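Please find one structure pasted underneath; my questions will follow.
One protein chain is absent from this view; the other protein chains keep their places.
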Amino acid sequence: MAASHDALAEQFDDLRQQHEAASLGMWVFLVTEILFFGGLFLGYTVYRTTYPEAFREASHHLDILLGAVNTAVLIGSSLTMALSVHSAQEGKRRALVGFLLVTMLLGAVFLGIKGTEYTHKYHEHLVPGLRFEYDAPHAGQVQLFLALYFVMTGLHAFHLTVGIGLLGVLAVLAWRGRFSPDYYAPIETSGLYWHFVDLVWIFLFPLLYLIGVH
Amino acid sequence: MSQAVVEPQREHYLNVSYGVTSWLFTTDHKRIALLYLATITLLFFVGGAAAVLMRLELITPPGDLVQSEIYNRLFTIHGVIMIFFFLIPSIPAVLGNFLVPMMIGARDLAFPRLNLASWYLFTVGSVFTLVVVVVGGVDTGWTFYTPYSSTYSNSYVVPTIAGIFVAGFSSILTGLNFIVTIHTMRAPGLTWFRLPLFIWSHYATSMIIILGTPVVAIALTLVALERAFGIGIFDPALGGDPILFQHLFWFYSHPAVYIMVLPAMGVVSELIAAFSRKRIFGYSFIAFSSIAIAVLGFFVWGHHMFVSGQSVYASMIFSFLSMLVAIPSAIKVFNWTATLYKGSISYQAPMLYALGFIGLFTIGGLTGLFVASLGVDVHVHDTYFVVAHFHYIMVGGTVMAYLGGIHYWWPKISGRMYPEGWAKFSALLIFVGFNLTFFPQFLLGYLGMPRRYHFYVDEFQVLNVMSSAGASILGVGYVVPLIYLIWAMRYAPPAGPNPWRAVGLEWQTPSPPPTHNFERTPVVTQPAYAYGTQEEDIKGGR
Partner (left out) sequence: MTQPIVPRYVYYRVFAALLALTLLTVAVAYVDLGPLNIVLALGIAICKALLVMLFFMHLRYSTHLTWIVAATGVVWLGHLIIFSMADYLSRGWIP
């Protein structure tokens, strides 16, 4: 391929090397994200093992339907993200932009539903640090669960928001014809990031929402 | 003057453009290395100032120089700055940034703009920390144990955590850059087992950075959330476990000590080879040991928690594994020693630092076995024995290797040779000052003097005075190179491309190198350290 493709950065020898580096770089970054969320999963594991009853009770305060819908929304957004990468690989500019926009929209729907859940929790006085009143013998441990809930889903929502912003930038660039079958690494690496955000939720949903439902 | 003939000035990375913006917006890994050099040197002396005050206080038994609350802030900021803002970035961000692309025959790192972002983040983090120093400090110890840090401390915990978090992100980006660069941008013919050991050690270091830093990031984030928003999981009143914080904290902070020492070992391998004019004995052993240290280093963190409330059974496992992690380090020391054997040794300043490293790191490492031993640690935990142990490794080890590397590559970085006499003098001052400062602390600790206290019983005074005296010598030893290295950048005689007649791709470029390092990408056909083909002695760059 031409050594002087205008997307080729000068430290690289060719686009293949550049693409490989970008992809590997994103995977390495995702490993840091696994460990970042991982610390919270450790906290969850420790406290659920130590306080099973309190965690079961606290989990019942979460809305399974909203959580399940959100899971489907995010899975759908992963589909559209994969399809946008596919469109880029095939040089289909309009489809690429379209799928990026739909992915962003689905992400926004997720955030909307999350916001609704958070608002419900606030009205139920179940937000540690902000408004927490709970009359029960193990209120402290219920508070631990909810602290983990808000930090884990909040951190997840933050990452999702960043992802939406990232896709927005890419959608603009894509509309301007920046990408082609030769050069679409940013779409692919952003896709990896987006799928990672989906992966985190795939674990958050059963662990937070589905404790002792029966 | 050093030259009578005025040559047309060759373009290189320092003179290719001038002005503050050409530096602040550079993407050249070599300039970024120098930006880091400037910032971390500043941070080093701030952290050093805290140490000076501490050692002044400790000359007399009563706490008469500063109040306890101030002393708490001194040792905290000393630890925070020295660990997060000096030792962890030092060799990777200065020497690694400068040399990794050159040693593998590349024009730059894989992600130059990310590299610049790393430096910006580091600087922002440093600003947070410096502001904290000015407005009143933080008193939790660099270890931020809960619930003191999360609930009871009345100091600037959250801004300090913010600074550390940002610096940690900077560190992650550097590690990411190194891993991707080393995997994807090696010159043709440069197989893994032809790489300099400096590269192997930076690769291993980057593995640790990637796998460990995020965990301390979340640990500290949780403390900040608990302080700022009351949303916490470490509060015992709720059933939270303060030890959970310690697990999350030490999961990174133990491997962090290997982030600090592995690059130093990489430097030492380069120096020992160059100044013995001999290939490194047991190259693959050292390469694999670097990886082994990185991996095993993640299996021992509980040895910081023997007396915290961790289960005895977990403690026993961690104690045993901590013994094991000494093995790959020992393998390296044996191999360096074997490299020296029958080598053509010369004693320029970088070699003095390298030899100093081997001796002092050995002492530090052996005393690590003392503290790794569960029973002994119960006695010496939180005493000056531990303080001496880690300073032997961090200062006697890492800082000496850092200075050795700075001196060795200074001709490449600046195009000028540093003054050898002054360099040898400083190395000697540092060696003497260091041992006088820290050896007495082993004795103090074993005799029972606790750490993080600014008063002590009278019987400990003699050793404390020795330690403080040593610190004053050590301090001078650090200031002298600052002066002559800066002086040399402007006034010293120019150094050629390879004043040490060393082997390595970085020595096959002009000094200073051009922005893109190599006119043409080199093709590598030799193993690393292909010494033994030249007869000339190394002269001190003249």
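Just so it is clear, A and B label the chains in written order, and each chain counts residues from 1 on its own.
Going forward, a contact is a pair of C-beta atoms (placed from the backbone, for glycine too) under 8 Å apart; a residue touches a chain by one contact, two chains touch by 3 or more.
None of these values were measured; they are calculated from a predicted model.
Student: Taking the full complex into account, find the residue in B:G137, B:G175, B:P196 or B:G302 that is in contact with the omitted chain.
Tutor: Touches the omitted chain: B:G302.
Student: Which chain A residues touch the hidden chain?
Tutor: Chain A touches the chain not shown through residues 15-16, 19-20, 23-24, 27-28, 30-31, 34-35, 38-39, 41-42, 45-46, 49-50, 64, 68, 71-72, 75-76, 78-79, 81-83, 86, 89-90, 181-182, 188, 191-192, 195-196, 198-199, 202-203, 205-207, 210, 212-214.
Student: Counting contacts across the full complex, list the positions on chain B that touch the omitted chain.
Tutor: Within chain B, the residues touching the omitted chain are 183, 211, 215, 243-244, 247, 251, 298-299, 302, 310-314, 317.
The definition used in the following text is that only the chains that are shown with their structure count from here on.
Student: Sort out for me which residues of chain B touch chain A in the complex.
Tutor: It is residues 101, 106-112, 172, 176-177, 179-181, 183-185, 210-215, 217-219, 222, 225, 229-233, 237-241, 244, 247-248, 516, 521 of chain B that touch chain A.
Student: What residues of chain A sit close enough to touch chain B in their complex?
Tutor: Residues of chain A touching chain B: 9-13, 17, 20-21, 24-25, 28-29, 31-40, 42-43, 46-47, 50-51, 54, 128-130, 138, 140-141, 143-144, 147-148, 150-151.
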